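Of the protein chains in this complex, one is absent; all others appear in place.
We call the chains A, B and C, going by the order they appear; numbering starts again at 1 in every chain.
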Amino acid sequence: MTTRAAIDVAELPDHAFGPRGLIWWGTVGFMVIEGSMFVIAIVVYFYLRLKVHQWPPSLPDPFIGIATANLALVLLSCIPNMLAKRAAERYDAPGARLWLAVLTVIGVVNLVLRGLEYTQLNCRWGDNAYASITWVLLSMHTIHVATDVVDSAVLLALVSLQPVTNRRFVDLSENSLYWYFIVAWWIPIYLIIFLAPRWL
Amino acid sequence: MNQSALDPHGPVARTILDLGWVLFSVTVVVYVLVLAGLAWALLRQRRESDRTPAADRRFTSIVAALTGVTTLTLVGLVAVSEVSGRALAVPHAIRPVAVDVVGHQWWWEFRYRDENDPSKLVTSPNELHIPVGVPIVMRAMSQDVIHSFWVPNLTGKRDLIPGQVTTTWMQADTAGIYRGQCAEFCGPSHAKMAFLVVAEPVDKFQSWIQHQREPAGVPTTAPAAQGRDLFLSRQCTLCHAIQGTPAGARLGPDLTHVGSRMTIAAGTLANERDPLDAWVENAPSIKPGVRMPPHMLESSEREAVVAYLRSLQ
Amino acid sequence: MTDEALHRQLADTWYNPAGLVGRLSIVDHKVIARRYIVTAFTFFSIAGVLAALMRLQLAFPDNHFLTADQYNQFFTVHGTAMMFLFAVPVMEAMGVYLVPIMIGTRAIAFPRLNAYSYYVYLFGGVMLFTALFVNSGPDVGWFSYVPLAGPDFGPGKRPDFWAQLITFTEVAGLAVAVELAATILKTRAPGMTVSRIPLFVWAMLVMAFMVIFAMPSVVLSSTFLLLDRLVGTQFYNPAEGGDALLWQHLFWFFGHPEVYIIFVPALGMVSSIIATFTGRPIFGYPAMVSSLVATGFIGFGLWVHHMFATGLPQLGLTYFTAASMIISIPSGVQIFCWIVSLWRGQPRYATPLLFVLGFVAIFVLGGLTGVTLASTPFDLQVHDTYYVVAHFHYVLLGGAVFPLIGGVYFWFPKMTGRMLDERLGKWNFWIFFIGFNTTFFPQHLLGLHGMPRRVYTYPASSGWGTLNLISTAGAMLLAMGGLLLLFNVLRSVRRGAVAPADPWGGEGLEWTVPSPPPAYNFLHVPVVEGRSGNWDRRGNEAPPVVTGIKADCREVLITTVTAAEADHKTIYPDPSIWPFLCSVVTSAFFIGSIFTPWALPVAIPPLAITLIGWFWPKRSDRSTQCDLANNRLEPLRGEA
Partner (left out) sequence: MTRWTLLLVPIVLSVGCQREDRPDHKLGVVSKQLVMPVLSDIHPGGVAPPPPAESPFQDNAWGINEGKRLFDSYNCSGCHSHGGGGMGPALMDDRWIYGSRPENIFSTIVEGRPNGMPSFRGKITDAQIWQLVAFVQSMSGQSSIDSLPGRSDHLTAGTAENGRPAEAPRQTGSPR
C-alpha cells in the first residue's frame, strides 16, 4: 500500500510534563476516583449526623493536639514538595533527589504522628455509626499517605540507583502532584474528624 | 385468588390503575408510531434526492420537531403522575381505622390500637380485617429485615424498614377477601410471606374486633382440653401467646383466635386439620428457614394440640 | 524502509512472548481484550444456565425442582454475574480491543494495568462461582439490601463473597475506565479532532467517565458492609445511629448509572453497525454525541426511583420522576437519528443489522415501560414485581446484549480473521428474538397480575401458572439461540471463511488494518481527515500517514486533547509477569479479608514487592534501553 507522508514527528520531544503527558492523565484519573470516594464518605458522615440528636453520640470530643501539629507539618511539606517539582521540571537531578528525600522523611514523620492521632480519637470503630465513619475516613486517608510515602521512597531509590531519564523527571513531577492531592484532602479530613464534632 | 393490580377495589388502587391506563395508551401509541417509522424507513423506495443537503436539512427539522413532541409528552406524563400522586396523600378522615403493620421473618402482625384505651389493643397475625368504605391509616415498621406491604387490589407497596416508621393508607370500597404478599426480598421464605385482607361491612368488622378482644375460650372437648395442657406444658409457650392462659410469649403469632382464621403459616396453608397437623409436626419442611421448630410430639399428642388450636375460634 | 522491513521491525518490537510465563506477561490490548471477552461470555453462559434452572423451577406452581435456598443463591448469582462479570466487563473489553484501532494508535494506554485488571477480574469471577458450587453462593440478591445482608441476618460468608466480588470487579473496571479515557483523550491519530471521534469511541469515553464517578460509591458501600460483618462497625445498624436506607442510597447512586454504563457502549455499537450497513455515516452526529453525553450526566440524577416504596417525601419523588422521564429524551433522539439514517441509506440485511433492528424493536418497548415505571404512583404497584423483571430484561438484554451480539457478528472477522456463518447467524437472530419476547413479554402481565419478584415458588391458586409456563418455554428457546451462537463461533474460528481487512465495507479506521490486526495495529499511523476513517480514504491511492515514529521502540504518538495535533512521543512498557503476580496477591488479599481482617497487614509486603517489580525498570527491557538511548542527561554515580 502506498502512503503519503503527511506529518513527520521524528523531531518531537519524547516526554512532556503536566496535562500534555499521559502519566498526568493516569494520575489525575485515579485522583478523581479517590477524590469521589472521599466526597461520598464525607456525605455519609453528614447523612449519619442527621440521624441522631447529639454529635458525637454519647462520646467526648476527640483531642486535637497531635492532629493539629501533624496538619501544620504536612502544610509545611508543601514547600519541599514544590521545590522537588520545580527541580524535576528543571531536569535538576541532585535537587530533585534532595527534596524528594526531605519529603520522604517528612512523610514518615507524618505517618508516625498519624499513628498517634488514632490513640487520641474519642472512640473505637465499633462504638456507633459516628465512630465507624470517623475511623473509616481517617483510615482511607492514612492508606493514601502511606501509599505515597512508600511510592516516594521507591522513586528516591530509583533516581539514586539508576540514571535519571526524562521520563523519570516526569514521574518525579507527578509524584509531587499526588502529594499535593493528599495534602489538599488532609485539611477537610482534619476539620471533619477533629473539629466538626465540636461544632455539630 | 384475588391478587391483581388490574382489579382495583379501593380508591388507591383505582387511582393508580387509571394512571396506568393513561401511561399505557400513550406508550402504545408511541411504540406503534416508532415501529411504523422504522418499517417505512426500511421498506420505502430509495431515491437520488435522499442524498441532497436539502433532504438532510429537512430531517434535521423533523428530528427537532419529534424531540419537541417527545419532551412535551413527557412533561404531560410527569404532570398526570404528579396529580395522581397528590390524590394518594394520606387523607384527614374523621375517624380512620389506625393499624400498625409489623413485618417479621416471615409473617405479618397487624395491631389495632385504641387511642382512648391501650388495653383494647388487638393483634391479628396474617389476617387484616378492615371495614368497607373507611380509610385505613397504617404505620409501617419491621422487627428484623426490610419487608414490603402490598395488596394489589387495594394499594401499592410500602416498605417496612427496621429503625423507621412511615405512614400510608388504603381503603376498600367493596367487601371481599384480598390477598397481599411481601414484595421485598426478605430471606429464604420470602415467597411464603402472604396475608389476607378481609374487607367487611362496618358492623361485621366491629363485632369481629369485639370478639378478638375476648380471651381464648375454654376447651369443651376432652382432646381439646388435653391439647391445651400439652400446649401449656411443652415448647409452644416459649414463642406463642394465648390470651386468658399463662402463654404470653410474643416471638410467634398470637394464637388466641387462631381457629377463626382462614390460613396458617402466613397464607401458606389452609387452616384445616391436616395442614395444621403437618405444620405442628415439622414446619421447616413446609416453609424453609421458618423459626417454628419441628416438635417431638406423639401423633396422638399432636392431634390433641391441633384439636385445641382449632377450638380457639 | 520498505513496508516489509518495517513490518518485520515493528513485529519484533511489539512482540507477544510465548510459553506459559510469556502468555501471562502479554500486554497487547487485543490479546487481553480477547481473553476478557471469552471469559465474560463464559460467565454469561453459566449465569444463563442458572436463569434456565430458575425458569424450570417457576414453570409450574408449587414446584420442587429447586429448594428455596438454591433458588435464592441462583437468582443472586445470576444477577450479580450478569451485571458485574458479564455486562460491564464485556463492554469495556470491546472498547479495549477496538478503541486503539479505531483512533489509530499502536496500543492502549497503561498496558500493564490493563493486563492486571483482566486477571483481577478473572479471579473475582472464579471466586464467585466456586463459592456457588460449594453452597456458599450469596443469597441476598444482587442488591444485597441490609439488614438482610448484614451480620445479624446474613450468617456465614455468603454475603461477604458478594461484597468482595464487587471489590474485584470495581478494581478491574476502574482500571480499564482510566486506560480508555487516557487512550481516547491523548493518543488519537493526528487530525482526529473531537468533532471527528467515531460515535463508538464517544460512547466508550462517556462510559469510562460514568464508571469513574459511579463505582466509588459501591466500592465504599460494599466495604462498609464487609466492615459491619467482619469487625463490627455500625454503618447499617439503626440501633447505633446507622441506617438501612444509607445502603440503598449508596448502592443505587452506583446502581442506576451502572445500567447506562452497560447500555451506552451498546449505543455506540448500534451506530457503527447502522452506518456500515446503510453505507452512509449516522445522521446528526452532533445530536448523537450530545445525547450520549447528556445520558451520562442525567444517569446520575435518578437513583431514588429504585426507592419509591420506601416512603420518602413526595416532593423529592416528583423530581426523580421527572428526571427519570427526561433521560428518555436523549435515547429518543438517537432512535430518531438511527431511523433517519436507515431511511436515507441503503440497508443491507446482514446478521449484525438484524440484531440492531431487533434491538430497536425491543429496546423502545423497554424504554417505554421504563417511562411508566418512572411515575411514582404507578411504580408503587409494579415495583418489585415481574413487570420490572420484564422491563429491565427488555432494556438490558434487548438494549445491550442484542447490539453486543450484533457487534460480535460485526467485529468477529476483525478479531479472528474468520467470518461467522451468515445463515446460522440469521437463524441465531430469529430464535433469539422470538425466544426473548416469548420469555419476557408475559412477565409484564404476571407483574400486573400481582406476581412479586424473587419468589422461588407460587401457589396454584394464584393463576400465574400458564404465563410462567410460556415464559419458561421461551427461555428454553433463548437458550437454544445461545447454543447456536456458541456453535457458530466454535465452528467459524476453525473453518469459517477467511476474512479480508474490510469484509463489510465498514466505516471506521479499524477496517483499514488487516484481520486480525498485527500486534502493532498500524504499519503507518494514519492521519485522519474526516469522521469515517475508512471511507475517507476511498479513491485516495496514497492516504496520508505519520512518519518518524521509531519502529525499534514501543513508541506511541501523543496528541493534544481537543485538536489532536501531534504533541510528543512516549514509550510504552514491555510485556511483564509482574502485573499477573500482583493480581494474584491482590486476589489472595481480597479473598482472605472475607475471613479475617489480618489479611490486610499480611498482604501489604507482597503487594509492595509485586508493585515495585512492576514499576522498576528492567535493564533488558526495550523500553528501558530506548529511554536511555533517548536521553542520558546525567552520568551514573561512579561513571565518567
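Worth a mention:
Here is the rule we use: a contact is a pair of C-beta atoms (placed from the backbone, for glycine too) under 8 Å apart; a residue touches a chain by one contact, two chains touch by 3 or more.
Computed from a predicted model, the values in this text were never measured in an experiment.
Looking at the complete complex, one finds that the omitted chain is in touch with A, B, C. Of the candidate positions C:Asp28, C:Glu179, C:Asp228 or C:Glu510, contact with the hidden chain is made by C:Asp228. From the options C:Gly22, C:Gly156, C:Gly279 or C:Gly530, the residue with contact to the unseen chain in the full assembly is C:Gly156. In the complete assembly, the contact with the undisplayed chain comes from B:Ser233, out of B:Thr220, B:Ser233 or B:Ser299. Of B:Gly176, B:Pro223 or B:Pro284, it is B:Pro284 that touches the chain left out of the display. Mapped onto chain A, contacts with the missing chain fall at residues 126-128. Against the chain not displayed here, chain C makes contact via residues 69, 122-123, 126-127, 130-131, 133-136, 147, 150-153, 155-158, 228-232, 234, 237-240, 595-596. Although one chain is not shown, part of chain B still touches it, namely residues 144, 162, 188, 233-235, 238-239, 251, 282, 284-285, 288-289, 291, 293-296.
The working rule: only the chains that are shown with their structure count from here on.
Chain centres here are C-alpha means, and the one lying farthest from chain B is A. One finds 30 Å separating the Cα centroids of chain A and chain C. Taking each chain's centre as the mean of its C-alpha atoms, chain B lies 38 Å from chain C.
Contacts with at least two other chains are made by residues 243 of chain C. Against chain C, in their complex, chain B makes its touches with residues 1, 3-6, 13, 15-17, 19-20, 23-24, 27, 30-31, 34-35, 37-38, 40-42, 44, 46, 50-51, 55-56, 59-60, 62-63, 66-67, 70-71, 74, 77-78, 80-82, 84-86, 88-89, 105, 140, 144-146, 148, 150, 152, 155-159, 161-164, 166-168, 179, 181-191, 288-289. In the complex of the two chains, the chain C residues touching chain A come out as 3, 109-110, 174, 177-178, 181-182, 185-187, 190, 212-213, 215-217, 219-220, 223-224, 227-228, 231-235, 237, 240-243, 246, 249-250, 253, 523-524, 527, 541-549, 555, 557-558, 560-561, 566-571, 608, 612, 615-617, 627-628, 630-637. Of all residues in chain A, those touching chain C in their complex are 1-16, 19-22, 25-26, 29-30, 32-34, 36-37, 40-41, 44, 47-48, 51-52, 57, 91, 93, 125-133, 135-136, 150, 154, 158, 160, 162-167.
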